[in-house]
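Structure incoming, see below.
Of the protein chains in this complex, all but one are displayed in their positions.
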């Protein structure tokens, strides 16, 4: 729509899209509104819609992903349980890899709150390589996260692994995380696409940028376009670090999509001593959000202790983060 | 158990395992029987069980995967809808990437049958990178596969992607396929582990051998140890072929597990002209099973046409396969 | 040239190519002769040469590599110190990773000869990751190889790493090996391109097929087109084996180039127990040549002992190789 198009003009376009047999996906920005439509394009529709009042341009999107494509859209931002994602300042989610017990998660929540971060992460359903490893506390873990939110006001993000659990996870969480192993679990993507919680989508270990955006499109195609794309390290030949952070993904994604981009330095390196400089790099590269693992006693963590910051290291990192400027896109 | 241990002796061991609070997984081979037990090992149990009649040895398994570990077990073989997998001759499953219509799948089934292969593959639920690509015919596709089985006697293998569909897929299929993207979809692995259909588990694009075996262990841990491990190409820097077939995986897996090993040359190369020599290599390396994509008219296939053999090429390949010996492990 | 073109006709084309200011690279096959020319193509030359007697067709080659491109050429084959490479039967080169002393190399040569292989490999100049590792016996090692040749009649292949050593290596060796780390050492490629010894070019650890063929073109561009392309495993995320054998490279190379293709199973897997099945796969896929590491006492080898076959294992492998058919291209 044109800058300055009236709500009525936009509504008229939406109605006409429906009349033509398509599903409209209106994206109403502060300055710019877009009515996205997915479908086979019969030649004459472009002219038809361009003749509507308030329509600036009908743009065909070549990429296979349509709703998440940048096209000429403003960058997305959205509220997530009180935390703003995609806004002028970086959003930080921190917490333990797994919720282990009430004491642990409340201690984490307290330090997260004190540090100035706005979101608490914590795994209740844990994807583990071995069936004999701790699989998480399940719903009980979600309840502990909700209790932490009640006490601190932090928004909650936790992973969902099974389409049958989307409903219960959405009940407790402000944001639903899709883990790297499930980036192309299409049944799960469809399910979170149908719920109204923002989604934190992690890039698969060997997923191309193109596949990553198409996975986001799976979610968006069901009506939920509040999606954060998280680069968390890809799998390469290098074994000096757990994964290889693809920092290039930040500017590449910023060029291709309007969605906010996050970095998870903890998984990307797998070693807590390397987390602070990589966090600086993530911010400087222009990430919209960070996800950090912390633990009151990393050496006793049930999972991923090696990459978890202890509280003093986390607070020091947060205190210094203000001095690192974000690259502006 | 010792060679020649009596059924009663084996039964006594199984009963004692249960009495000690563990779940026994008996594996009764023609020559060698094993009672596998997963759990934390209290020091004295080894001596306790070694004192039982007919027990040859109590062996502790260091790997995180226990039930699928080779240990000293015989190679597994099992029936799958009349087709033997893991036996003295190679098992071939062939068919189209996706079931498209009755005519197409029946034509494929006929040529598969005529070629001497014993299994028909065909996708009813299709994992596609884009939500706007054809997602498969669903249950209707399964019904067409069942009809093809009725007419030819071929066993049916098809992919299941959603834990909620395991039941319906098991109703129609003789073997359930888990695709590469779902290799670590743990909810799905648990679900197929609880059903009684053999499972065809494809290696993830960036999965290590270790993660592959642990994924199989997820299935086995639920009671279903009829699992075929399929190498179908990994993702590397090389773009001359769709994927890079990790032929090394065959001898590596043969050393680490008792499960049968399959190769999918079609996905591994992504180009039909390269499929025949790669199929020869797979057989020579000692694979137990092959999965091949064919189509009556590859250029019109709704998916993966470039890698599908047409019927004459498939029949020629099958006719020459007898001359290629399998490496014996 | 046309089938049946006379030597005089071919000579006339060669002369005209020179007259036009280009360097002709004539390739005289038993059935088919080609005069290859590299250079910017002025439009009218195609018609000009097509009007010559005996010229079947002037074919423009789009690929960046011209002289090694398959175009419509017959597969290359050439003599290498009495061993035929690219002929109807597979060529086997075997020997130790490094020449260690006279006794060791003579013992290897004897078993290689007895097994029916025709070439002896052995490193005199060794590329080692650390400057403090054994760097090879140098010229003395070459002299020991020459002595082994004198006694057995085997052709000798050894690695050259420094352009300043090409001359001395060519003096002692029947074939010069370029190692994986030097695949794009262009100064070295130019130098071996100027000498008259066949070259055994190993694919770089992370080299694409395209880069591999361009590296061969560097050699051919200097006048030496007796080149064997050796796939020896690429570097991927998988650590279960030392490298990942890209078996797909065999049919891909056979499609793109007329040069013979070799496989080095020893480096590709890095574990002697896995070498035999991988060797079978290499033969079945249609390789023209094999390179195998053997050692009288692998556990005492100064380098690469883990992947070296001992003599009984090597002889057993060679004895069984006849039963494995080669895929015919």
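To keep things simple, chains are lettered A, B and C as they appear, and every chain counts its residues starting from 1.
Here is the rule we use: a contact is a pair of C-beta atoms (placed from the backbone, for glycine too) under 8 Å apart; a residue touches a chain by one contact, two chains touch by 3 or more.
Just so you know, these numbers come straight off a predicted model, no measurement behind them.
Within the complete assembly, A:208 is the residue of A:72, A:101 or A:208 that touches the hidden chain.
Listed residues A:24, A:153 or A:251: the one in touch with the omitted chain is A:251.
In the complete complex, the hidden chain is touched by one of C:235, C:254, C:267 or C:295, namely C:235. Contact with the undisplayed chain is limited, among C:2, C:16 or C:162, to C:162. What chain C contributes to its contact with the hidden chain is residues 38, 64-66, 127-132, 161-164, 181-182, 184-187, 190, 204-206, 210-211, 214, 217-218, 221, 235. Listed here are the chain B residues that touch the chain not shown: 206, 235-237, 239. Looking at chain A, the residues touching the absent chain are 206, 208-210, 234, 236-241, 244-252, 254-255, 268-269, 273-274, 276-278, 280-286, 323-325, 327, 329.
Just so we're on the same page, only the chains that are shown with their structure count from here on.
Residues touching across the chain B and chain C pair largely coincide in numbering: over half of the numbers involved belong to both copies.
Spacing of chain A relative to chain C, judged by their CA centroids, is 50 angstrom.
In chain B, the positions touching at least two other chains are 206, 210.
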